[in-house]
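Apart from one protein chain that is not included, each protein chain of the complex appears where it belongs.
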Amino acid sequence: MTLFRHRMLETGKEMAFEAARMALDSAGLERKDVDAVVLGSAPDAFDGFHMKGEQLLDGAGGFRKPYTRVFVGGGTGVFVPIAAWWHVASGLADIVLAVGEEKMSPLQPHPQYAFWTIFDQFLERPLGVTLLWIFALEMRRYMHVYNVSEEDIALVAVKNKANALDHPAAQLPARITVEDVLKSEPICAPVKRLDVSPTSDGAAAVVLASEELAKKLTDTPVWITGVGWNVDTTYWTNRDLCYPEYLEKAARMAYKMAHITNPRKEIDFAEVYDPFDYKELHHMEGLLLAGKGEAPKLTREGVTQRDGDLPINPSGGLLGVGNPIAAAGVMKVAEVFWQLRGEAGKRQVKKPVNRGLAQAWGDLMQVGTVVIMER
Amino acid sequence: MTLSKQVALVSMGYSGFSTVTPQLSFKEMMFEAANMAYAQVGIDPRAEVDSFICCEEDLLEGISITDEYMPDQLGGAQRALCTISQDGLNGVVQGYMQITSGIADLVVVESHVKFSNVLSKRDVHSLAMDPYLERPFLDDGIPLAALEMRRYMHENGVSEESVAEVVVKNKRNGLKNPRSSYSARLTLDEVMRSEELWSPLRRSYVAQPADACVVAVLASYAKARSITDYPIWIEGVGWFSESSWIGLRDFSRALYAEGASKMAYKMAKIDNPSKAFDFVEIDDSIAFKELQHLEALGIYPQGKAAEATLKGETKEDGSMPVNPSGGSLSLGNLAETTGLARLLEAFETLKKKDYSKALVQSWRGIPTSTATVVVLGV
Amino acid sequence: MTSEFRYTNSEEVRVWKDHIPLKYKYSIGVAAQKFSSALKEGKLLGFKCSSCSKVYALPLLFCPECFKEIREYVEIKPEGEIYSFTERGEEVVIAVKFPDTYGVLIHKMKKPLAGRPRIGQKVRAVFKKKEERSGDITDILWFELF
């Protein structure tokens, strides 16, 4: 992966190259070994390209190769390895390069503006809607239904930003307190400045190989044993935002494939999507890693810390490492990979780990993407 | 079960196919097309479909993150659904892989376009190019098509008449096609008198925009056998991109189509593509591309497609029918729906006639160098 | 099980108009930044892959084929030949190929006083005056026959 930063000199293509090159180097491979390339990137309006996938193709290593871009909003990053998985599992490819890229900085005056255009053009855009509204509405509903406090939610931001202090590519690592979060500038109540991940430029990449080749390439392969994805109805105002049903369905799809019946016991640690701090709690519950409304308690008790019983976002997550959307999802998959191989350095979780999970979320509170990886 | 019968195309539905479609929203168009596809094989998408794949691009929709608006009208709410930012034919390839990987038995692939709703087409096309090196000179991409056409004609000694003959043939083929918006009986002279946009490219050589939605249903061998008596088998798939840098491409050859077809032919065990197909539905969204693609696909040797076209070999009753549907020049430019629209034509033609093998190829249009190829067999 | 139908609707036809203003400040990238600085000096820069030795006439941070970072730069004489061209009225857009390089540069050409351009003709870049250059590709005014 590249550094995640607010603004990068590299074009999207160049960032994709830097990340893809690192992934190939890490696997001891060259581009000629790659059978197909899958790229993920979120809205075209950020980078400022129509058909963004075509624009990024050389950077991702797709020059004169079978190449496809996949796109499920914020869920894209974790969906990239899912699509790469079916390339390999179908037998059509043995080695697939999977790249996530996002360059949000070109859009002026602020990348947030692009999010206005994710809303319904007839009934929602005329109200001047922003992306922050929908998060704030969901956060409020979650707090209301399960009686969750802003303090409990702030603990997630404190943990993830601190975890990111050990991530060499991180954009916003920090040692902050619950007080800092609560006192930070209100943006869209109950959402405050420090509840939110930044806008970022960055890219990340992973290499997938067939069973036979993986065993030849390394003594310590990490296996993808479960994949799941799900998209809920467009009509988000018709759903109870307190619980992500779509995520539960995506998770169940992945658990079934990985033969997991009790995720709370069988998943050792997880990288869950945390563009906002409450989202980590919401997603833990949707993934059945915590009961409904129970994630704040686990967080309070330190269960989700790196030295806890169920470490969540040891990387530092989007809140700490940064949120170049599709790249951030791939970063999570990379983190699970490094953790499972014991290569996460100072970020290595305390307990021994054999099975991890990476998850991303996207669209209008609508998409869940889940990958389960094992040593 | 042989390798060539792993995945079948079992049904297709459509809506639109008109220059304007004011009475229906894109959602309603999708619902119509999906309904038609599902009804033919009697499936309930809420219970039976394992995966939904949608192929659209944000800026043609005027929506960022288009997949948000896809699930409901396909029966895909709270189900595995995704966007493949590619031509719809590539969605078919992804569906093919989902089935052969064992993760799905029934996959729905959808693509739609409402070009009539996009008022800033020029700007959208400009946004597809590099802002520093390419946009300042290439306007809406049409000058690029002209540069490629000139180089292709130069290297292969191709006359403008043969390019115009593609237009005459395809627009005439379309007269019998109810989905055709731009078919006409024209003379070579009429086509060549059309306004020159950027030399040597004339307006008549460029497919004009239209609106449509197409839905395809793919099934595994067992599932296909259980829901239809007339499966069309997907015997080979291939996809390939050349380069995002316009300056790094070979203007005279469609390397993208060559790469995609080689992959598909290998899978379908086709050694001699010039003899393998009863007919082909290939990209003709800019008339000279039909010639260039025929050569890239190995249907004709390099530089020989023009001569064959002038001889009438590629007519519907010729020895190698090319675009009997009328192609994009008749159906219109359907953006990412182009590939599925042509798959639909091949699907219907294979069912109607005593044919056994067809080739469908899509290209994502100017300014891209990406193609998908699917080999169909009865 | 679904049954086939079509919406029949002639009474309600409505269009909703809106627009999406998009303003961009693109970083042209690490490689193009070098290319741009050279343009300001009135020079055309080539990008040489140390692995395959190809010199690209385009600002590339990496060789798309070898997928290695490019760290070697060579000055290209701004004289090449027409790879392809297209005209609309007085405007001429060309693709220029420089000797011993890979890739073509898209630019515009000054319309010849007599006759049409031809593929293979020799052209050279005409730069703006030094004080007018900004680093943009339009620091080359146009290519002309010579």
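Order of writing sets the chain letters: A, B and C. Residues in each chain are counted from 1.
The rule is short, and it goes like this: a contact is a pair of C-beta atoms (placed from the backbone, for glycine too) under 8 Å apart; a residue touches a chain by one contact, two chains touch by 3 or more.
Going forward, contacts and distances are computed from a predicted model.
Participant: Can you tell which of "Twin-arginine translocation signal domain-containing protein", "DNA-binding protein", "Branched-chain/neutral amino acids ABC transporter permease" or "NADH-quinone oxidoreductase subunit C" UniProt lists for the chain that's not drawn?
Facilitator: This omitted chain is identified in its UniProt record as "DNA-binding protein".
Participant: Which of the displayed chains are touched by the chain that has been omitted?
Facilitator: The chain that is not shown touches these displayed chains: A, B, C.
Participant: Out of C:42, C:112 or C:135, which residue would touch the omitted chain in the full complex?
Facilitator: C:135
Participant: Could you tell which one of A:96, A:153, A:188 or A:340 touches the chain left off the display?
Facilitator: A:188
Participant: Touching the missing chain, which residues of chain B?
Facilitator: 21-28, 31, 44-46, 59, 62, 71-73, 75, 77, 114, 116-120, 123-124, 126-127, 131-132, 135
Participant: Which chain A residues touch the hidden chain?
Facilitator: Looking at chain A, the ones touching the missing chain are residues 1-3, 5-10, 15, 18, 21-22, 25-28, 48, 105, 109-110, 112-113, 115-116, 120-124, 126-130, 132-133, 136-138, 140-141, 144, 168-169, 185-191, 202, 218-220, 233, 235, 237-241, 338, 341, 343, 345.
Participant: Name, in rising order, the residues on chain C that touch the hidden chain in the full complex.
Facilitator: Answer for chain C: residues 2, 5, 7, 9, 12-28, 30, 32-33, 36-37, 134-136 touch the chain left out.
Basically, only the chains that are shown with their structure count from here on.
Participant: Would you identify the shape of the chain contact graph, picking one of line, ring, star, complete or other?
Facilitator: Drawn as a graph, the chains make a fully connected set, so complete.
Participant: Per the contact rule at the top, check every chain pair and give me the one with the most C-beta pairs in contact.
Facilitator: By number of C-beta pairs in contact, the leading chain pair is A-B.
Participant: If you average the CA atoms of chain A and of chain B, how far apart do the two points sit, in angstrom?
Facilitator: Result: the chain centres lie 33 Å from each other.
Participant: Measure off the straight-line distance from the CA centroid of chain B to the CA centroid of chain C, and report it in whole Å.
Facilitator: Their C-alpha centroids are separated by 28 Å.
Participant: I need the residues of chain C touching at least two other chains; which ones are they?
Facilitator: 18, 20, 24, 26, 28-29, 32, 64
Participant: Please list all residues of chain A that touch 2 or more other chains.
Facilitator: Chain A, residues with two or more chain partners: 13, 45, 48, 58-59, 63-64, 117, 121.
Participant: If we count contacts the way the header does, which residues on chain C are in touch with chain B in the complex?
Facilitator: Touch residues, chain C against chain B: 1-7, 9-10, 13, 15, 18-20, 24, 26, 28-29, 32, 36, 56-60, 64, 83-88, 93-95, 102-108, 119, 136-138.
Participant: Which positions of chain A touch chain B when the two form their complex?
Facilitator: 13, 42-45, 48-59, 62-73, 79, 83, 85-92, 114-115, 117-118, 120-121, 227-235, 245-246, 249-250, 253, 257, 362-364, 366-367
Participant: Using the touch definition from the top, list the residues of chain B that touch chain A in their complex.
Facilitator: Result: residues 57-60, 62-72, 76-86, 90, 93-94, 96-103, 124-125, 127-128, 130-131, 237-245, 248, 255, 259-260, 263, 364, 367-370 of chain B touch chain A.
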